[in-house]
Every structure is written in structure tokens, then in C-alpha cells.
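Before I ask anything, let me first share the structure, which is written out below as C-alpha cells.
Note that this complex is displayed minus one protein chain, with the remaining chains in position.
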Amino acid sequence: MPNPDQGGAAALSAAPTRREIHEARLRRRSGAIAAGSTLLVIGAIVLFVPMAPGWEAVRRSFFNAEVFRKTFPGLLEAFLVDVAIFLWCAPAIALLGLVIALCRDVRAPALFPLRLFGALYTDVFRGLPVVLVVYLIGFGVPGLGLPRPWNSPYIWGSLALILVYAAYVAEVIRSGIDSIHVSQRSAAASLGLSEADTMRYVVLPQAIRNVAPANMNLFIALQKDVALLSFIGPVEIFRQAGVYKSLLANFTPYVGAALIFLAITIPATRYADYLLHRQRRRQS
Amino acid sequence: MAKLVLQGVRKRFGQNLVLDGIDLTVSQGEMVCLIGASGSGKSTLLRCINLLEPIDDGTIHLDGVDISEPGYDPQAVRTRIGIVFQSFNLFPHMTAAQNVMLAPRRVLGRRPEEMAGPVEALFDRFGLKHRMGHYPDQLSGGQQQRVAIIRALAMSPEIMLFDEITSALDPELVGEVLDVLRQLRAEGMTMVLATHEMGFARELADTVCFLDGGRILERAPPGTLFTQPREERTRAFLSRLL
Partner (left out) sequence: MNKTFSATACLLLMTAPAALAGAHGDCAAGKTLEDGVLTVATGNPAYYPWVLNDAPESGEGFEAAVAYAIAAEMGFEGDAVRWVRTSFDEAIQPGAKNFDFNLQQYSITPEREQMVDFSLPYYTSAMAVLTTQAVIDAGAQPTVESLKGLVWGADANTTAVPMLAEIVQPERDPLLYGDNADVTAAMQAGQIDAALFDLPTALYLSAVVVEGGAILGQFPANRSENPDQFGLLMEEGNPLRDCVDAAITALTESGRLAEIEAEWLQQATGVPVIE
């Protein structure tokens, strides 16, 4: 026999309030509207784009299933080159970016040249198109007469990426350092910590955590810019797609390459957004 | 013997003269309370004693040594004079225990294993042993402020400075922090406090100084200053509070 008290309590917690019912109805309604309008837009695209007079030519040129099948495995393999370049550039960028950021933050007058260097460095490398730096360093430095393997475009092209991206990362880290309230430095100083220890144990850990999402976005951009190394020789995915394009007079390989990039960058971008969102919530 | 002696201390921020000739003597084991309106210079005075701000004129002697001389190593002074701030200023990325152990480890070169016992004892003494592994944002304001006090005490300072340490707390949390101060007082710590807690100053202070416009306008034992203020301005200030 059920206990009437218990039943009452259960009913109280289970029965939705009038407000909950109202809100649930609103949610269902807006969900239906969103789904409906999305379907409408997709339907319009599917229906009307193929009606364009050039659609058949575009489809053959960009969305050619046969070409896609033939070239996709080769593109995937070439993408491994992109991944490898990214993997050895990323730690170097993080390290150099940190060093440049610290250069810009030194306060001792004797180290003023370091500050000047840091400022100049970030101005110059943020002011240049990446592809230009890749060209100048990728062809220019080996042109000085370096022997193999030290003239490899992989080395100097990577260095170009590292130099440019370190400038951006340095600025991001510096903004992170600036965002740490002066009272944190005061508290550290009042405990007798040196400037260096204050930076290392108090300011930097907080600063780097604060700017992690921004840096994540930079590294997503880096993943895409690795393709710029193709200009100086390495056959990574963009170049491989270009070769296929030239051989087959068909742009489908580029679409394949785009899909591979998106498969990496979309989840990464979502993750960065999630980090940013979580951080905003924590700070508020 | 005078532990700390300030003579003619002046401090300027731009055109603004914040401290205008401060003379103050603090004896070993003495508790001095600084009272006065916001902007009267209490906080600045504390920051100057700790050498967080350089002074423009005058001298500060600690055990007879002039620590205000330009070029004097501020780090050496700061390990001997602790300060606790109104806004706690705990390091948010470290647990309470890590906050406390950072400076002894980096400044005094203590090894974590030799610190573990004393630090735990310190937390225990102020009723926070069970919070050692918590991060600041997991602690109440009162607990955070107590951790900040423990952090300063872990350096075994000779003098403690407290800068309105209860002003940022919800009223029901003020008591637990004042209890810590009572405990320190009982142990004979030399302390200088900037405070708005008049009842507390009256109860515990040896000396109360009323600051106004960057000067110590009146200095007396609490019994005298609170009941028979000599200066008109002191009287006006106190009457506004009551």
C-alpha cells in the first residue's frame, strides 16, 4: 500500500509547474520554426542552384565524384606533411612567442634594447603577409650558399611560419600579462618574491591560461597557413591538389583538400569557442 | 626599544601630496591602529613602510637601520614586514597551501617537505586545515582573507601590516578575521592596522592614530582618543561614524 505522504511528495516534484509548461511550449515552438526555416533554405539551395545555366559545368569541375575518388587518398597522404610541419612549428612558436612577450615586458633599463627588439620584432612580422616571409626566408636564406641539408625549404619555410606566428602569439601573451591586475604583482612583491619569480610563478600561469582560447585560434590559423610552404617546394596537400588539378584540368581536388582542412579546423574552432565560453563564465 | 620609526615621511603621486610629513614610532609588540577617512593616506602609509611605494622625503628606520635609503634592497625588508590587503590578492591559480608555500620556497629556499609540518600547523591554528587543498574561488571571503594572513605569516615576519582587511567582507564574515587578529595580538605580534572597525581598535589597540590630509593629526591610546579627542576634526570624524 503506497504511503500517501510519499506519493504527495513525488507528485510535487514530478508535476511541471505552469511556468515550466509554458516554457516547454515556447521551446518546442521556436525549435519547430528553426527547423522549418533551415529546411526551407536548404531546399531552395538544392532546388535552385542546379537550375543555374552553368551548374552542370560547375558540378563536373568542382564536384566530380570520379576525380574525388581518384585523388582523395593522395590528398590525405599529402596532408600528413601539413600535420608534420604543424607539429614541429607549434612548440617552437609557443616558446619563441613567450620569449618575445617577456622581452617586451622587461623593466630593467639595462635591458631596454631587448624591449626595443621585442617591439620591432612584433611590428615587423605582424606587418608582413605570411607568404612574403615564406618566400623571402625560404628562398633567400638558402641562397646564401648553405650546404644540404641545411638549405631545406622545410627548415626555412618552417622558420618563416615560426617567426610570423611567434609575433602574434607574443602579442596575445603580452595582452594576457597586461590583463593580470597589478595587485597580483604587489602581493607577490610584498612576500619578497623577485621580479623574475613573480613573472614565472604568479603572472605567467594566469596570463597564459587567460589567453589560451586566443592562442588556440592562432594555431588553427597556423594549420591553414602551413599550406603556404607549398610555394617554396614542399608537396603538401594544397600543392598536391594543384598537381591533380593541373593533370585532370579539374578543381575537385581542391574541394577534397578543403574538406580535409575543415575536418580538422571545425572541431578545433568549436573547442576554442567552448574554452572561451567557459572562461567568460568563470570570470563573471 | 623602537622597532619601527618614521620621520617626516612624504609621498607624492604627481601633484597630489598623499603623505605630508608622517612621524610615527612603533615599539616591539605594539599594536597601532590608523583611522581616518578614505583618502587620508592610511593605505599609502602602509605600502610605504613595506617599500611597495618609494617615499619622496623623510626616513623609515627598522631596528635602527634606515630602510628608506635609495638602493636599499626592498626584498630583504619585505621578508621581515608582512602585509595583508583589503582585496586578499591570493593567487587564483594556486591552492591555499600553494599560496602559502610559494614565498618560503622561492625566497627563503625552504624545501616543501620541511615546510609541510609548519604550514599545516599554521592552517590548523586558524581553523583552515581542511581547506588547504582548495582554490581561492572555492573559499568564502573570510576564509580567503585568513589564508592571505597565513601566507604573510609563513614568512615569519617581525611586523605585520593590515590594510583594511575586513572592508571587502560581508558583515557576518568580519568576526572570523578579527578573531585571527586577536590571536596574533595575544601572541605579541607587532602590528600596524588601517581600519574602519572602531570597536575593534578601541578593544585591542595600544595606540590609535587619526590621519587627515596625509598627516597624523592626533595620536593617543584608544581610551583617550575615542572619548576625549583633542582635535575638532577627529571629533567630527568620530561623530560621523556613530
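Letters are used for the chains, namely A and B, taken in the order the chains are written, and counting of residues starts over at 1 for each.
Rule of thumb we're sticking to: contacts are C-beta pairs under 8 Å (C-beta built on N, C-alpha and C of every residue); 3 or more make two chains touch, one makes a residue touch a chain.
For clarity, every value in this text was computed on a predicted model and none was experimentally measured.
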Checklist entry - Wait, the hidden chain, what does it touch out of the ones we have here? => result A
Checklist outcome for this item: The one residue from A:V49, A:L95, A:L146 or A:A258 touching the chain left out of view is A:L146
Item to check | Residue in contact with the excluded chain [from A:L161, A:I232 or A:A272] | outcome: A:I232
Checklist entry - Given the full complex, what residues of subunit A touch the hidden partner chain? => result 54, 57-58, 60-62, 139, 142-143, 145-148, 151-153, 230-235, 239, 242-243, 245-251
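Heads up, the rule we're going with is that only the chains that are shown with their structure count from here on.
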Checklist entry - Measuring from the mean C-alpha position of subunit A to the mean C-alpha position of subunit B, what distance in angstrom results? => result 47
Item to check | Residues of subunit B touching subunit A in the complex | outcome: 50, 52, 74-76, 78-79, 82-83, 85, 87, 89-93, 102-103, 106-107, 137, 151-152, 155
Item to check | Complex contact set, residues of subunit A against subunit B | outcome: 183-184, 186-194, 197, 201-202, 205-206, 209, 282
